[in-house]
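The complex appears here without one of its protein chains, the remainder shown in place.
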Amino acid sequence: MDNQGLTLLNRIKDSDIYFSFIKSPTAIASTIILLIIFFCSFFVEVVAPFNPFDPSSLSLMDAFTPPSWSEDGVAKFVLGTDGQGRDMLSTILYGSRISLIVGFSAILFSLILGVTLGLTAGYFGGKYEMIVMRLTDVQLTVPSILMALLVDGIARGIISKELHNEMAIYVLIFAIGISEWPQFARVSRAATLVEKNKDYVSASIIIGVSNPVIMFKHILPNILRPVLVIGTIGLALAIITESTLSFLGVGVSPTTPSLGTLIRIGNDFLFSGEWWITFFPAIFLVILAFSINLLGDWMRDTLNPKLN
Amino acid sequence: MSFLKIDNLSVNYEMRRETVHAAKNINIDVNRGEILGLVGESGSGKSTVGNAIINLLDEPGKISNGSIILDGINILANPENIIKYRGKKIGLIFQDPQTSLNPILTIGEQLIETIQTHLSLNFNEAKEKAVNLLKEVGIKEAESRFNNYPHQFSGGMRQRVVISLALCCEPELLIADEPTTALDVSTQSQILDLIKRLTKEKNLAVILITHDMGVIAETTNRVAVMKNGDLVEIGPTKEILTNPKEVYTKSLISSVPPTNKKISRFKIIEKENKTQGETNIKILNRWTKKEIINQDLVQVKNLNKTFDDSFFTETSKNSVMAVNDVSFNIKEGESFGLVGESGSGKSTIAKIIVNLYRPSSGDIFFDNVCVTKIKSNKEMMKFRKQIQMIFQDPYSSLNGRLKVKDIISEPIKLHNPSISSKDLNDYIYDLLESVELTQQSAERYPHEFSGGQRQRISIARALATQPRLLVCDEPTSALDVSIQAQILNLLKDLQEQLNLTILFISHDLPVVRQMCDRMAVLKNGKLCEVSMTEELFKNPGHEYTKELLKLMPKIESIYN
Partner (left out) sequence: MLVVAFVSFSLFTFVGDPINNMVGEETSDEERAELRETLGLNDPVYVQFSRFVINASQGEFGISYQLRRPVSDLISERLPATLELVIISALIALTSGTLLGVYTGINRKGFLSNTILALSLLGVSLPTFVIGILFIYLFAVILGILPSFGRGEVVDLGFWSTGFLTISGIKAIILPSVTLSLFQMTYIIRLVRAEMMEILQTDYIKFARARGINEKSIHYKHALKNGLIPVITIAGINIGTLVAFSIITETVFQWPGMGFLFIQAVKFVDIPIMSAYLVFIAFVFVMINFIVDILYYFIDPRIRVKAEAVSG
C-alpha cells in the first residue's frame, strides 16, 4: 500500500541512522564509490570499452602500451595494455566482477552458516552450544588465510585437475566461506544470549510461542545490527583473501582472472618497467577494500550505543 | 553565609538534534553540619547539579550560566582550578560501589594515591591515615584488608571503602549521588547512619541526592525538590513533607506508598488539584468472569531450585540454592505478595510458577492440576493461557522491532487462530483503552513510549489471553514514584473488575502493604513467614520480618 511505503520512508528519514549518515562525508563518499564499482562490475559488458577475453579483438602489436597520459600512450587504451594486448581498464573491470562475486558469495555463505549456528547455539544452550563454541574457538585460532588454503589444498587432492579448474570458483567460495563463519557464529551467539535474557522473550515463552518462531521472529531481527557490521568488514576481508589466494596461484583459474590474478601477472613485469600492469589492478583493489572498510567502520560507530 | 551557594546555575546538553536543558536557574545553599536532600524523579536534573559542582559533567554537558560559591570563592570563575578542589575540598560518591573502584588495584593503593595527591605525607604516614580512616567507616580488620582488592568486599563494605576514599583528604563538602540505591535495606540503613555520624563528627556540608522520599525523611535536615531541571521547592525537610506548597511536591508526596496504613487507592493529584478516577475497563465486555469459589488457585509444595554455574564444574562448588523448600497457597481472587531482598528467591519462584524454569524438586498445582508434571505441549498451552506475567524492566519487556499491535496480537492469534481481522483489531483497541492508552498507540513502536506507558502495554499483552492468574514481578520498581502510583491504581482496578488473582513480587514493603491481602517473606530462598498483610505489619512473627520493618526508610518518620 502506498501509505505503508510512505511511512516506511519517513521512518527511515527520521531515524538516527539516516541522520548520522548524512552528516558523515566518509560514509557518503564510500557508498557512492561502491555503488559505482558495483554498477560497472554488473554491467561490465556494457561499460567496458573492450572485451579482453575475445581473442579476435586482441593484437600483439598493442601489447605493453603505457597509460594514455604518458609518452607512448594511446587514447583508446586509457590505462595501457598488458603483455597480450588486453586493455587494462577492461580487464580490471572484468576482474573486479570476479572478485566481487567470490567475495559476496563467500560472505553470504558464511553469514547464513554462522548466524544459524550461533543463534541456535545461544538459544538452546547446553551441550549443543558447547560443541559449537568449541568449534568456533578452535577454528578462530586458525587464521582465515590458512583455513582457506587448507580447504583449497584438500580440494585439489580430491578432485582431478581439470574438474578443479572448472570448479575453482566454487571451491574458493566454499573455502573462504568456511574460514569466516566462526566470526558470525560468535557475534550471533553473544547477541542471542543478550536478547534471550530480555523479558520480551520470556513473555513470548509464557504466551506459548514456539521456539522456532521466537528465534526467527523475535531474536533474529534484534541481532542483525552487529551481524551487519561484521558482514561488511568480513566482505572486505573476503575480497582481500580471495585476491591473496589468487596472487599466490591457488585461487581462481587463470581463465577467469580476478584482481589478485592480475596483480600476480603484472608483478612479473614490474622490474622491466611496465609498472602499470600491476599498479592499476592493485589500486583498484585497495580502493574497493578501503571503501568497504570505511562504510563498515561508520556502521560500527553508528550502531554502537556506548560511544557517544 | 552558607558554605556552599549555588547561584542561578544552568546546565545544557548539546545533543544531536536539540539542546536539553538539564538544569535551569538553580539556587541552592548548604551549610556545614547539615544534610541537604536533593530529590526528584528521573530527568529532574538532580544528578546533573551534583556533577556540575565538581565540574564532572558527562559529555556533552556544559555549564551555561551561574556561579558556585564554595567557602566564599566562586569556583566556576576558573574551571581549571576545580581539579585542586576535587578530593581536597569536595568529595563525591556514586551509586554503584561495584563499578566505582578500579578492579586491578588494591584499596590500599587507591587510598594512598589519593592521599598523596593532596597531602604531602610519605608512604608510612599516608598508610597510617588510610588505615585509621577504614576503621572509622566501620571496616573490621582494617590493617589486613588494606591489601585486599575491591572484589573481595561485599556491596555494603565496598560502599564504605568508597566513602573512605571520598573523605580521605578531609573535604568539607560531600556530594552523595544515590549512595544506597543499589544496596539492600539493612545495609542501606547502616550506610545512611554512617553518613549522618560523619556529618556531625567532621562538620561536613552534605548534599544527598536520591529519589526515595523515605530516605529524605529520615536522613536530611533540609530538602530541595527538582522537576525537569527546575527547582520546585526548597526548605526544611519537616516543613516540605508535612506542608508542601507546590502542586508537584504535593503529588509527589501523595504518590509515596504509606508505610503505616493501608489505603484503597493512591491519591494522584492532577493539574487541577483533582484526584484520578477509576479506569474504564472496556474489555470487561469480552471477559468471561468465573465465579469465585473460595479455593486455592495456586498451590506451591516443597519447591526447590538449585542453579549450577556451568555444565562442567562440580555441582557442589558453584551451585546456588535459590529456592529452599518453599510452600504456600494463593486463593482465587486474592492479591498475594512475595517479599524479599535481592537473592531471596522471589523472582525464581515466580518464574517457576509461570513455567519459565523447571523446579529441581517440588510441585506447583494450578486449579488442582499438577503443572510441573505436564509433558505435552498441548496440555501446556491450556495453562499458558491462564497464567500471564508482567516484568520489572519496561525497556526489555517489549520487542523494539514490533509495532504495539503486533506485540498484543501475538497471544491473541496464538490462542484464537481463527479470529477474524476485524475482531482482532477491535479486541486490541479494547485492550489498549482498558490500560488507558489511545487506539493510535497500536500503530507505534515501543521506543515512542515512556516507561510507564510501556508497562501499560505489557499489561495489555498479559490480559489478552484472559488469564486467571497475573504474576507481577516488581512491575513498578523501575518507575518514578508518581508513575508507580498510577500503575498500581490501574492494577487494583483491573483486579477488582476482572476478578483476577494476582501474585505480586517486590522488595518494597510499603508497596506490598498497599497492594496485597496476604503476603509471604523470603530470605535466602527460605520462607520466613506467611500471613495476612495487615497482621504481618502490625505483629510481625519472624525476626527477619521485624528487622525489615524496622529498617525500611519511612516517610512518616518526619512526624516523630
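A and B are the chain letters, set down in written order, and residue numbers restart from 1 in every chain.
Keep this in mind: a residue touches a chain if its C-beta (ideal position, glycine included) is under 8 Å from a C-beta of that chain, and two chains touch if they have at least 3 such contacts.
All values derive from a computational prediction rather than experimental measurement.
The chain that is not drawn here is touched, among residues B:R16, B:H151 or B:K546, by B:H151. One of A:L60, A:V74 or A:I154 touches the chain omitted from the figure, and that residue is A:I154.
In the complete assembly, the contact with the undisplayed chain comes from B:R86, out of B:R86, B:K238 or B:K301.
Interface residues of chain B with the unshown chain, by the touch rule above, are 54, 56, 83-88, 91-94, 96, 99-106, 110, 113-114, 117-118, 149, 151-152, 162, 165-166, 169, 317. Mapped onto chain A, the interface with the missing chain covers residues 138, 140-143, 145-146, 149-150, 152-154, 156-158, 236, 240, 243-244, 247-250, 260, 263, 267, 270-271, 275, 278, 282, 285-286, 289-290, 292-294, 297, 306-307.
Here is the rule we go by: only the chains that are shown with their structure count from here on.
Chain A and chain B have Cα centroids lying 47 Å from one another.
The part of chain A that touches chain B in the complex is made up of residues 16, 19-20, 126-127, 130, 198-200, 202-209, 218, 221-222, 308. Only residues 16-17, 59-60, 311, 351, 354-356, 380-381, 384-385, 387-389, 391-393, 396-402, 407, 410-411, 414-415, 458, 461-462, 465 of chain B touch chain A when the two sit together in their complex.
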